[in-house]
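One protein chain is absent from this view; the other protein chains keep their places.
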Amino acid sequence: MIAYTPLLVLFPLAGFLFLGLAGPRLRNEKLIGIIGSGMVGLSFALALGILMQMLGSAPEERKAVVELFPWISSFTGTMGSFSVSVAYQIDQLSILMTLIVTGVGFLIHVYSIGYMHGDRGFWRFFSYLNLFIFAMLNLVLADNFLLMFLGWEGVGLCSYLLIGFWYEKKFTGDAAKKAFVVNRIGDFGFILAMLLIFVTFGSLRFDTVFAAASILSPGRTVMVWITLLLFLGATGKSAQIPLYVWLPDAMAGPTPVSALIHAATMVTAGVYMIARCSLLYALAPVSLEVVASVGAATAVFAATIGLVQNDIKKVLAYSTISQLGYMFLAMGVAAFGAGIFHLMTHAFFKALLFLGSGAVIHAMHEEQDIQKMGGLKKHLPVTYWTFVVGAVAIAGIPPFAGFFSKDEILWKAFSSDFGSWVLWLLGALGAVMTAFYMGRLVFLTFEGKERFGHDLHPHEAPKTMTVPLMILAVLSAVGGFLGVPKSLLGSNAIEHWLEPIFDPANHKLLITEHDIVWSEYVLMAVSVAIAAGGIYVAWVMYLKRTGMADRLAARFSRIHRVLLNKYYVDEIYDASVVNPIVTISDEYLWKGVDTTIIDGSINGSARGIGAIGSALRRIQTGVAQSYAVVFVGGIVLVVGWLLLQSH
Amino acid sequence: MTLESILFIVFAAVGLASALLLVTRRNPIISALYLILNFFALAGLYLTLHAQFIAVIQILVYAGAIMVLFVFVIMLLNLRDERSLREGLSWKKVFAAGVSFGLLMEVIYILMTSASGMTELLPAKATEIGTVEAIGSRLFTRFLFPFEVTSVLLTAAIVGAILLAKKKLD
Amino acid sequence: MVTLTSYLILSAAMFIIGATGVLVRRNAIIVFMSIELMLNSVNLTLVAFSAFLGDSTGQALVFFVMTVAAAEAAVGLAIVIALFRRKQTVNLDEINILKW
Partner (left out) sequence: MIENFILTLTIFLPLAAGIVVLLLPSGNTRLIRMAGVAGSLVTFIVSLALYVLFDPARAGYQLVQHADWIPSLNISYLVGIDGLSLLLILLTTFLTPLALIGTWNSITVRLKEYTVMVLLLEVGMIGVFASLDLVLFYVFWEAMLIPMYFIIGIWGGQDRVYAAVKFFLFTLSGSLLMLVAILSLGYFASIVPNGHFTTNLVELYQVGASLPVNVQLWLFAAFALSFAIKVPVFPLHTWLPDAHVQAPTAGSVILAGVLLKMGTYGFIRFCLPLFPNAAIQSAPFFSVLAVIGIVYGALVAMVQTDIKKLVAYSSVSHLGFVVLGIFSLTEEGMQGAIIQMVNHGLSTGALFLLVGMIYDRTHTREIKAYGGVARLMPVYAAFLLIISLSSIGLPGLNGFVGEFLVLLGAFRSVTLQSPAYAAVAGLGVIFSAVYLLWMYQRVMLGPVREGGLYGGHKLTDLTKREIATLIPIVIFVAWIGVYPRTFLSQSALVSKRTVEYLQGVQRSAPAPLTMRAADGSMQELRSR
């Protein structure tokens, strides 16, 4: 089975090419939908097969590399020259990511058949989605940094295409461009990191790099540079401070896109990348601290903004940023397994929430403001119940998936050698807010009075949309059992499965298994309590005493306004970075340097020569006789000079 | 004073005088007549050099053909009496004349100072080379190709003259 | 005794007179005639050399000079006619489009 790994990637590629070229002529939504989702489904099935084979073999035999063809090389084959192949690596981490990508991806493809029904870009949408799956699989399956970068940029491209899918609206274009450009800033870091890696290790293959890294001792400056530059790439792709600004705007894309790309898969690429490079980070503890701090800060920062947003998708977007912060927090405290575990559960419940919001938006005829919803429970029962499952899961109520993964991260943030009570406190603060805004979202959307016009008759989505919701709800509910910690008598299967990947890093960091201690139970109880508390406060504010939210907003109007305007970060970036660059380029570089200085000096010298010419022109009377006189005079002079010479 | 010397002095005097008059007369017709006189003087000089054929050709071609052309054009343009062509003295003219005079002095200086080995004209030899036969054999042997090319030149000149003088090109 | 030098000085003098005419006269036709004068003085030189050297080449060359003179006169006068048609004058000072 493993030998067929390239097919994992080729199925979606074939889907993209076929739909991209033949799509406009197909004119049959059903056919397009079946081809589009079928290709991803095939990949998912193949990934399952590979997983089965891996489960059947010994842990050390679970890794394989399939090389396709040499890609970029400086070719002459001398020592230290550059060479990279298109090669795919199957191991415990990449197969897990593949399953998430293709599994969740497949469900979202199916969902899109219903959601995008009747759109004139139907075929385009599915070809882009297939291209995205292709790129994402390249990202997670690559056996070297460069191919990973291909996937990395490829998903960025698809993100661009899909955010701007409804390109006729002005803001979609802005959002798409912003996403791509901000990601490019991160990619700049990624490229520099790759260059440093190649210079340091002489290769870009994971195996070679990690083998060489495993004999290094921690604390080299170059490793700090490499890991921080890689992390810059991660902050771009995974929407962390300071490069998170594109993700909220990215909600301009169709909702399945938000679910697939901006919640479940692409934005977690940064987390995956750090997990993949865990060994490199283990060699640079400083970088780990940076990652943890940025992650925790983002988790809280984004959650505060999420508290007051009124756009159903914006709330989820800030929630995503916040949850990604948790994953980076996990990475930063060297709880790599926990981070990947949260990545997986988050993929389930956040995809579920986005798809649910999509069903709501669909039912409300493109209305996204939750202040204009309410009481949708009875109109959209399936959506409601699945949404609640997702919300409870993200809030961290046991035994739903989010509880286990988030609790694991909080515990590691507290107990790990790299953690501290500050990190835990930030995490817990974020958790309260998460529970609160999810509660607020559910209550404002589904409960209470109907605040929309009576000419609107919301109705439940079609089967193609509700079935994926239900499957994802089940996964959100039970997905956590893959990682039940030992303290709760579980086996923590997922971390155990990933152990071979993170062992080298753990060895470097001298991390050993802790015994179960009583504080773990205390913290667990605290986190359950704050989750429940957050939801309760939301219930009080938005259902029981409905005027309270407004009163609070009025009381703390300044804070409220700052939060509502997202701390004015976009405005600050515009004023401090974007506008100066544009102004400098326009006023100083182009009109100043190019037009005035360079062209000016050149045209000036030309004009100077012209001035000399027009002065000399006066000599030219145009009368041929004058010229002849000078001519004869010249002869006289020449002959005279010759005569003088001869004597 | 041999006869040849007398003839040379007479023809030279006539030639120089007519040349000077040619360039100083205001009326082009008068100038043209002096030019004809000059041509005849030259033809006489050719004869003193025993170049009979060239002397005859000089009369035929210059006085007969070219001068007719000049006079014809002058008549055609009706330039007899043109007040606008008042030719006063100007610094330019003085300067031009001075330059010319300087050149003349230089040439004369060169001619006077350089020793000339050939002071003697050999009449028999000179008569022999001045015949039609001698010149003809030169032209049609050594100068055959340039001679043929002159035909092209003449054709081109004819075409060019017609084209230029035509009223309109279409 | 008439020497070669006397012929050459005579011819130089005529040449310079012609050249002066070319340089100072404003009437295009007289300028042309002056040019003919210059050509003739050169012819005189050629013939003189030919006679004194005993070589007929010089006289053959006179033939070519005459041809050129004829062609030049024809074309030149045609130009004068064309110019006159445009400018109603043969004053060379007024024909100054040669500048710029």
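Should a chain be cited, it is by its letter among A, B and C, assigned in written order, with residues numbered from 1 in that chain.
The rule is short, and it goes like this: a contact is a pair of C-beta atoms (placed from the backbone, for glycine too) under 8 Å apart; a residue touches a chain by one contact, two chains touch by 3 or more.
Computed from a prediction, not measured in an experiment: that's the story for all the values here.
Asker: Taking the complete complex into account, tell me which visible chains touch the one left out.
Answerer: Contacts of the unshown chain, counting the full complex: A.
Asker: Which is it among A:91, A:153 or A:249 that touches the chain not included here?
Answerer: Residue touching the absent chain, from the options given: A:153.
Asker: May I ask which residue of A:31, A:72 or A:493 touches the chain that does not appear here?
Answerer: Once the missing chain is taken into account, the touching residue is A:72.
Asker: Out of A:3, A:572, A:593 or A:611, which residue would touch the omitted chain in the full complex?
Answerer: If we include the chain that is not displayed, A:593 is the one touching it.
Asker: For the chain left off this view, which of A:456, A:584 or A:612 is in contact with it?
Answerer: That would be A:584, which touches the missing chain.
Asker: Write down which of A:167, A:421, A:521 or A:567 is the residue touching the left-out chain.
Answerer: Per the contact definition at the top, the residue touching the missing chain is A:167.
Asker: What is the set of chain A residues that contact the non-displayed chain in the whole complex?
Answerer: Residues of chain A in touch with the missing chain: 24, 69-76, 78, 81-82, 86, 146, 149-150, 152-154, 157, 160, 164, 167-170, 172-174, 176-177, 180-181, 184-185, 187-188, 191-192, 195-196, 198-199, 581-582, 584-586, 589-590, 593-594, 598-599, 602, 606.
Here is the rule we go by: only the chains that are shown with their structure count from here on.
Asker: A-C or A-B: which has the larger count of contacting C-beta pairs?
Answerer: A-C
Asker: Roughly how many whole angstrom separate the Cα centroids of chain B and chain C?
Answerer: 6
Asker: If you average the CA atoms of chain A and of chain C, how far apart do the two points sit, in angstrom?
Answerer: Those two chain centres are 92 Å apart.
Asker: Any idea how many Å lie between the Cα centroids of chain A and chain B?
Answerer: Distance between chain centres: 98 Å.
Asker: Can you list the residues of chain B that touch 2 or more other chains?
Answerer: Counting only residues that touch two or more other chains, chain B contributes 92, 96, 99-100, 103, 107.
Asker: Return the residues of chain A touching two or more other chains; collapse runs of consecutive numbers into ranges.
Answerer: Only 625, 629, 632 qualify.
Asker: Inside the complex, what are the residues of chain A that reach chain B?
Answerer: 625-626, 629, 632-633, 635-636, 639-640, 643
Asker: Which residues of chain B touch chain A in the complex?
Answerer: These residues of chain B touch chain A: 92, 95-96, 99-100, 102-103, 106-107, 109-110.
Asker: Mind pulling up the chain C residues that touch chain B in the complex?
Answerer: Result: residues 1-10, 12-14, 16-21, 23-27, 29-30, 32-34, 36-37, 40, 43-44, 47-48, 50-57, 59-60, 62-64, 66-75, 77-82, 84-85, 89-91 of chain C touch chain B.
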